[in-house]
Every structure is written in structure tokens, then in C-alpha cells.
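Excluded from the complex is one protein chain; the other protein chains are retained at their positions.
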Amino acid sequence: MAKAISMREKKEELDTVTIYIMGQGYKVPSSLTIMKAMEYAGFKLKRGVGCRAGFCGACATVYRKLGDYKIYANLACQTKVEDGMYLTQLPFVPANKAEYNLDEIKPSASTMLRFYPEIARCLSCNACSRVCPQDIQVMDYVQYSLQGQIDKAAELAFDCIQCGLCAIRCPAEIPQYHVATLARRLHGRYHMIAPDTLEQRVKEIEEGKYEKGFEELMSLSEEELKKRYVARDFIDQKKA
Amino acid sequence: MKYSYFPGCNLKTNAKEYEHTAVEVSKILDAELVEMPVFNCCGTVHSMVSDNTMRRVAPVRILSRSEEHQKELEDTKNTVVTLCSMCSSTLKVVNEEVKEDEEMLQKINWQLERDNLKYSGHSEVKHYLEILRDEVGFEEIIKKVKKQLKGMKIASYYGCMLLHPDKAKIDDSETPTVMESLTLALGGEVVDWPYFKTCCGSYHVVDKEDIVNNQVLKITEGAKKRGANAIITACPLCAYNLDSQQVFLQKKGVIKETIPVFYFTQLMAIALGIKLKNFEDHHVDPKPLLKSLGLI
């Protein structure tokens, strides 16, 4: 005999999906992210959670979908649950970070190779780019690093949130996101030179140019200060 | 005419002057090298990978990316051009292999599918020397020469990769002539010598320097004995080994005289009247020779 299903049950049925968290099935509302669904199911998260907004890269998750051979990866805090999702979280990604002193190195291929010789092993399989939740062309920045095109590597890798998914998928065992950090820091330090006005201002402050002004401002009463505040001019050079 | 040009890694790091001169020369000859917008390593270092298919993903990716690039270039051919002889050899071999083995090509294309890439199997890989010989023609080069390389006695060094294996060779592997013909076209003197394809020691420069030193000694001494005052090459690694190790040998007191090593494109640039940037990458200073011959 078929069980009668009430309208309410039907609606609930529609609004929930079944997901499998580390092998166990759970019914959860379909509107949740993977992260919220795990909490809904009863997990109190410690690992694999951080900003909850797609910025910190703590919540890397891998999953399969029902009837699909592909393995997917994404951020648990930014991905909606789907029916039949079979998932697990990656508590963290063990990856070697080279230690260096930025003052003593130069932006070049040999620097990249010295600290991350494994980049020479890149097979150009592109598994890394495919898995990247930030849609970064990871392989290309690894290759740019190898070619010494540090500027291009740095720009391309700018949006990296260091989730580590690329490193997990890499057959050549390259810690791409650390490579990216090195490239960005070299580029930011040696190619993107700060304007002279910065040094100028630092000098002025160190020489005490503004001390008198501060003394005066700080001696004002709240009322007087308010007047100054209201009267201040606005310079808005739209060139920014 | 424009060519989809694949630089590879070395041209961007150790052989910048090779690339610079080649690109400048190519503009004058109307056989312009246009760099692919993105490219990866040719994959020559992957000999350590035992899986044969994976090894070929990198080169086939370049071939398919070049096909995309070719679509963007207006007046072009289905050709990928390289300057590095190592890249040339790797790409040629794999290109031939996947052309012969459709199943393998299919497997690799499955790997590329998710990146929206697919290699049709219809591209040709050419070293720039082949373009000069077969498509531009030495006659054309002679016409463009502004300054004959009078007094340069040039030993053409091919190394291994331009002539081997069979699938990858750009010339007859026993009696190649392309660099010699180029030398003549530029007004230089051809030196006939036996060491034109003696291995330079290749990557052993990293771990077994002795091997490289022995080879370099043999090659450079051989060139000098035949009266050469310059060696030309078409490979960044050969150039590096021949050039840097001479200085090492000289410091050790093994040799007295050194002989400058050039990329063929540098000499072309001089002959075609292009101002060279500098000779910073050279270990053996070529300026005294060029000055004495009035070439710079």
C-alpha cells in the first residue's frame, strides 16, 4: 500500500535535499550552503570554517554528485547544497612553504626555482585551474613563474585565497598558492615602486613638521573642533 | 607573414637576447614571430614521468593553444615556431606521435576538454631556422643585409636536438647546411669542423659539471683549431654551457684563449643593421672581436 503524503509533507519534500557528509545521509533544507547544511545536520564546525564569506579559504570541500563521475571542489561557505551530494571537508592542506628574506632576493625565474624547485615538474595538466574556486588560471601562473614573468604571475594569482585545493590536486606536488605569494611579494616589492610622495611624507612626520599643528588641534575645545570640522574643505580629485 | 611563436621557458629567462634579436630580425624579413598569449613549458623535463600520455599533455596543450592563436593572427600558417632547439625537438616528436596515433590524441584531448581546448592534429612545428631556409629563403636575406660579416669565421654548432631524433631533425643529421648557408648569406666565412653535433653535456651542468667541462673543452678547442673566431648556436642551454664553462676552464688555467658564442639571430641582427641591446648575458665578452672587425 502506498503511503499517503500530505500537502505539507510534499512541500517539505520539495524544499529539502539529501546530502551525504562523510558517508552519512542527512536531510537538509535546499536553500543552505554546504557549511550551513553541515551545521544544520548537527556538526559544530572547528576545522574547515573561518570567514564564512569566501575570503579565508578555510572551507575547502570536495564532493561528487549522484550519477556523475567527476570530482568537484569548492568552498563550503559559498556553495549551495544539491540533492545527492556526497561530500567531505578538507581540514587543511599540508604544503611546504619556503622561508626567504625578501630583502635579499630578486624577481626572477631563478628565485622562483630556488625556493620552489618543484615548479619545474609542472606537467601542464591544468588540474589546478579547474579546481580553483576563484577561477584563477593556476597553471598559467605557475608557468609564468617558471618563465620568470613574475609580474604576470603576480597579477594572475592576485585573487588567490589560499584554500589549497590546487595543491591537493597537483600530480607534481606543487604548492601553487605559496608560489603565488612569493611572486606577488616580489612584484609588489620590486616592480610596483611606491611614489616619492610617500617617503616625503614619512620624512616630514619624522622631522616633526606636524607637531605644532597637533598641539593646537588637541588643545581645542569640542565646540571649536566641531567648527573646524564643519569648515574643512573637500578635495576630491576624481582621478583615483 | 606572421607566425604563432612559442617561446618556452629559457627564452624568457636565460636567453632574452636570443629572443629579442630573433623577433627584431623576423620583422625585417616579414616572417614575424608573434608570441602566443599564454603558454606553458614544452614538457621536456617530464622524462621522469613514466605515464606516456601525461607526458604529452603539455606539448599538445601548446599545439592546441597555438591553433587558437593562429585563428587570431591574420596572415599566418598552421605553424608553431620555436627558437629553442629543445622545445623544437619535444614538440615535433609529440606532434608526429599524436598524428600517427589517433587514440592517444583522443585521450589527451579528453584531458584538455575541460579547458575548452582541443588539438586537431593539423599543426606543424618549425624551428625558426627552417622558416628562414624554406619560407623566407636565403636570397631574400641576402637582399636585406646592410653590413656583411666580413672577417667572422664561424663554426656552426647544432648540438643534439636540432638533428635528432629523426622525427625532430631540421636538416640532414650528418651533413647539415642550414646554419652554414645562413653564415654565407650574412657575408661570414664558414668553418668546416667535426664537432658540430658533439653533445654539450646538457643538464649535467647542474649535477656533473665535469662531463660538461670535458665536452666544452673538446668543442671549443676544436673550433679554434680550425681557425674559427666565433661559434653560433640555436639553443639557450648549449649557448650557456659553451659560454660559461669556457670562463670556468680559463680560470682553472686549462685554456688560455676563449672564443665568443652567439645565437645565430644576434649575428643576423648585426648584419641587418639592428641595434643590439647589450651583451650582458655573455660570459665570454664578444665585444673585442666585433669591434676589431668594425661590426659594432
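We just call them A and B in the order they show up, numbering each chain from 1.
Quick note on the criterion: contacts are C-beta pairs under 8 Å (C-beta built on N, C-alpha and C of every residue); 3 or more make two chains touch, one makes a residue touch a chain.
By definition in this document, contacts and distances are computed from a predicted model.
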Considering the UniProt annotation of the chain absent from this complex, which name among "homoserine dehydrogenase", "Cysteine desulfurase", "Phenylacetic acid degradation B" or "FAD-binding protein" applies? "FAD-binding protein"
Sort by label and list the shown chains the missing chain touches. A
Hidden partner chain, touching residue among A:M22, A:L66 or A:M192: A:M192
Given A:L32, A:L87 or A:C170, the residue that touches the chain left out of view is A:L32
Touch assignment to the omitted chain, from A:I19, A:M85, A:I119 or A:I161, lands on A:I161
Taking the full complex into account, find the residue in A:M22, A:C51 or A:I71 that is in contact with the omitted chain. A:C51
So that we can see where the missing chain sits, which residues of chain A does it touch? 31-33, 36, 39-47, 49-58, 78-80, 92, 97, 99-103, 134-135, 154, 158-159, 161-162, 181, 184-190, 192-195, 197-202, 205, 210, 213-214, 217-218, 222, 225-226, 228-229, 232-237, 239-240
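The definition used in the following text is that only the chains that are shown with their structure count from here on.
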Which whole number of Å gives the spacing of the CA centres of chain A and chain B? 41
Residues of chain A touching chain B in the complex: 108-110, 120-126, 129-130, 137, 139-140, 143, 146-149, 171
Touching residues (chain side chain B, partner chain A) in the complex: 7, 9, 12-13, 38-41, 43, 45-46, 48-49, 54-55, 57-58, 61, 111-112, 114-115
